[in-house]
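Every protein chain of the complex appears in place save one, which is left out.
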Amino acid sequence: MMKQPYNLSRRAFLVSGTAAAGLGALPGQSFAQGERVFRLGALNSITGIGGPYGPYMLEAIKLAVAEVNAAGGAAGRKFQLFAEDDQTKPEAAVLAVKKLVEINKVEAVVGIWASSVGLATMPITNDANLITMNTCGAPEMLTENKKGLAWMFQASNAIFGNAFAEVARRRGFKRPAVMAFNNSTFVGQANYFKSAWEANGGKVSAFVIYEPNQSSYRTELARVLASKPDVISLSAYRPDATIILKEWYQSGQDCKFIMPGWTANEDLVKALGKEATEGLISISNVAAEQHPAFKRFAAEFKTITKREPDIFAAQCYDMVITLALALEAAGAQADVAAINGQIRTVTGTGGTKANSFVEGRDILRKGQKVDYDGASSRLEFGKHGETVPDFGVFDIQDGRLVLKETIPGQLPA
Amino acid sequence: MDWISIANAVINGVVIGMLLALPALAITLVFGIARFPNAATGDYMTLGAYTTIASQMFLGGSIVVAVLGAMTMTAAISLLMYFWVFRALAERSHVSRLIASIGVAFAVRSTITFFAGQDQYVVDLPLVRAWNFGGIRILPTDLYIVGAALIALLLVFCVMYLTPTGRRMRAIADSPELAAASGIRARRVMIFLWAVAGAFCGLGGALLGIKAVVLPELGWELLMPMFAGVILGGIGSPVGAVLGIVTFSIAQEVASLFVGPAYKVVLAFLILLCVLLLRPQGMFGRPIAAR
Partner (left out) sequence: MEGYLIAISISVLIYLLMASGLALQYGFTGLVNFGHVGFFAIGSYTSALLALKGVPIPVSLAAATALAALAAYPLGMISLRLGGDYLAIVTLGFSEAVRMTLQTEEWLTRGMHGLPGIPRLFAGWVDPRMIDFCIFLLLLAVCAVVFLLIHHIIRSPFGRVIEAIRDNEVAVRALGKNPAQFKTRSLMIGAGIAGLAGGLQAHYLTFISPEQYVPLITFYIWIALVLGGVGSLRGVVIGTVLLVGFLEGSRFLRDVFTGVSEVQLASVRIWIIGMALICVVLYRPQGLFGKSSRRSN
């Protein structure tokens, strides 16, 4: 049975459109004359394919900005936020980022979601010497990060694909199949899954890349199910995952699914019901649930948006806090390069652990080293600005995500 | 490919085809009588799907009421747009009506997203398993969908071929000048046409919402395959539209077993080209000369 909590979804119907509006007037945006602010750009995919995630990423950014400003700013500088919609389109993103750079004179751009947007805007932000923070998964982001100004808060799809294969192996599956949404992130994930699996002498029973925006994926799914897989690595967004899982459930064929955490979560359960989502394996950056930074963030996020934050929202929150701590560490007079230099320092191992901006700031003020562990991951940046998080492996049981184990993220050999 | 996969693909094609037959019929009727390809068709479907969701949320769960509500809503909007836009453009070029219909499509969709946002919605219905006949799978929900579509189609065909309004409609489709000369008042026919076109898009959208998920681009994404199906059947031919879109959907599903999903669209385009080059009047249409 698919039970939908009416009051909740009715709320969602309005919230997604309007409640977000309440924050339109950007909190804490009043600044005293002559106060030196840090001008922060948010470039989110509000519309387009990123539509289900972008608006909430912006909310998370606003929330973090409010937190920093409520604490009196970083190194005495309050954050002033300028938000733009990139429409999940590279060419719209180019103009949006130019506007942020030229008109708003921002010093950093956070919240970039799509790899295509990240790759298209990188030449501009690099030319302008801006710090950028994104959730892009394309490995090309690392090679194009020529000035070391870009920070990838999401694991690259190579790491994700590897983790999926590792989970399949640990769970003892023998015949995995791969199904993926046709975009660069998911095709990458699918390819890395395949190569990681085959590197250990296994074979992938079926490999299907499907076109998005269809009303039925039955034929594609049938193609996968015909190979009698015991598990399907499904790299999908929520709309297509909803249809595919619905059709899989209806088919009555038994198999498991391994899916990314930003798709296999409570929202998916809400859309499909408990029965069809029972036993799905959901993989996401470990942090969620137990971590204090996440708990606090999730609670605040929930009071504003009436829903659980997804991993992208958590990452966006971390971007702002990380930036604020780096600014605090570099001092009020620091330029962008100096602030950028501190990002690795305030997140790297060896410092005193901090879970919020105020905690981290107080540690810094005592003259100690700080290690910010964020709401999305422990945030240890590699040499190209990439994060290699540990992954939490969750099973969906009776409509809830239950953590089963934690596996270390690693790059494919 | 074994024959069971092919059979399942065919069944899936039939279900999608029957579902799309409703808006396809709307396209072909509008094309035949109001004489332009209506680009707002897809977004009328989207409107139908969202009305279903809204009605379930705010009025309670009955799916039948929700679907009927969706049909009423889209019929009303379709009539409104006729009275405001398309009636005034009746004497102008096809292209001006086509462009205006793109404007209508944008306006309808953005109004929906303004209130509902960009995230997905699902129609609240229990999930049921398919009946399995030795690997051939048939879904009870699909049977309802095909049944609803069939009843709606039968009703319209009865009206078109058995009632005076239907006769007038066909007369205008055949030759507007002749129809006008023999004293047929176009106004009543037009009202009937736009109401039916709207209601059918609404029904198609609602059924699609039940089958899939409800997103702002739901109908817009289907315009291309629907036009291709209509052309395949012969533009302006109601029976052709239904058979055309069903054939087309089956072809797409079966083809995706062999050529890979991405080439569905390319295949659609190739079919369309071949039909237009070899038999421009389509499977059932009257020959239409180049203007």
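By letter and in written order, the chains are A and B; residue numbering begins at 1 in each of them.
Simple rule for what comes next: contacts are C-beta pairs under 8 Å (C-beta built on N, C-alpha and C of every residue); 3 or more make two chains touch, one makes a residue touch a chain.
Note that the coordinates shown come from a computational prediction; the quantities given were computed from them, not determined experimentally.
Considering A:E91, A:E198, A:D254 or A:D335, the position touching the chain not shown turns out to be A:E91 (whole complex). The omitted chain makes contact with just one of the residues B:I4, B:V65 or B:A107: B:A107. When the omitted chain is restored, the residue from A:V37, A:V187, A:V336 or A:V358 that touches it is A:V187. Contact residues of subunit B toward the unshown chain are 31, 36-37, 85, 88-89, 92-96, 98-100, 102-111, 113-114, 117-118, 224, 227-228, 231, 235, 260, 262-263, 265-266, 268-270, 272-273, 276-277, 280, 288, 290-291. Annotation for subunit A: contacts to the undisplayed chain at residues 16-18, 20-21, 23-25, 44, 46-47, 51, 54-55, 58, 83-85, 87-91, 94-96, 98-99, 101-103, 116, 119-120, 123, 127, 138, 140, 144, 182-184, 187-188, 211.
Note that in this section only the chains that are shown with their structure count from here on.
Rounded to a whole number, the gap between the C-alpha centres of subunit A and subunit B is 38 angstrom. Against subunit A, the residues of subunit B that register as touching in their complex are 2, 5, 8-9, 12, 15-16, 19, 53-54, 57-58, 113-122, 124-130, 132, 137, 139, 141, 208, 211-213, 215-218, 221-222, 253, 256-257, 260-262, 264-265. For subunit A in complex with subunit B, the touching residues are 1-2, 4, 6, 9-10, 12-13, 15-17, 46-47, 51-52, 55, 182, 208-211, 213-216, 218-220, 222-223, 226, 238-239, 242-243, 246, 249-252, 271-273, 275-276.
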